[in-house]
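Input: one structure, supplied below.
And then chain A:
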Amino acid sequence: MIAELGFLVAAAVLVGYVFVSMGRLAAGPTTPDRAVALDTINTLVVATMVLLGAALGQMVLVDVAIVYALLSFIATLYIARYLEGGLR
Partner candidate 1 sequence: MSVVVRTVSRVVAPVALAFGAYVIMHGHLTPGGGFQGGAVVASVVALLVVAFGAERWRKWTHALLPLEDVGAMAFVILAFLGLGATFFRNVLAGSGGLFGAPVPRLGPNPGALNTAGTLPLMNWAVGLKVIAGLGAVVILLSLFGREDG
Partner candidate 2 sequence: MLVHAPILAIAVPLLGAFSLLGVSYISRTWRNVWACLIAAFTSAMAVAVAIRAYTEGVVVYALGAASPTQSVTAGGFPIRIVLVVDGLGAFMGLIAALTGVVALVYCFQYLREEEGKNLGLSLLLLLWAGILGMVYTGDLFNFFVFLEVTSIAACALIGYRVWESRPPEAAFKTMAMYTLGGLLVLIAVGILYGEYDALNIAYLGKLIAGSPLDRLALGLLLGGLLMKAGAVPAHMWAPDAYGEAPAMATVVLVANTQAAIYAILRVVFTLYGGALASPGIGWLIASLGIATVLVAVLMAVVQRHLGRLVAYGAVSQLGYMLLAVGVGAVARGGFGEVALTGGIFHMINDAAAVGLLFLVVGAVRRAVGSVDLLSLGGLGHALRWEAGFFLLGALALAGIPPLNGFASKFLIYESTFRASPILAALALLASILLLAVVVRAFQGTFLGPRVREASPAPRGMLVAMGILALVIVVFGLFPGFFIERIVAPAVQAVLTGREAYLAAVLGG
């Protein structure tokens, strides 16, 4: 089907955006900047995984995306808590 090729192309475009976000992760003057970049990468990767699950025609692969969507923000919360001065 042609639609699968469309999913693949969209996924590739999203991975390309990850490159841009990685630039902010490298450059970001402060730690919150880097954390934002990580957050963005998380979202993009989750979207990529869902798209690829459709593109490759394998349903079971989408579980990985769910785990990411659930867990990726825990790291962000830890960073935020660290910045707040918590976690003593």
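Candidate entries met the following condition: all candidates are chains of the complex that A comes from, given by their letters.
Assume a contact is a pair of C-beta atoms (placed from the backbone, for glycine too) under 8 Å apart; a residue touches a chain by one contact, two chains touch by 3 or more; residues count from 1.
None of the values given here were measured: they were computed from a predicted structure.
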{"item": "Interface partner of chain A in the complex, by touch - 1 or 2", "value": "1"}
{"item": "Residues of chain A touching candidate 1 in the complex", "value": "60-61, 63-64, 66-67, 70-71, 74, 77-78, 80-81, 84, 86-88"}
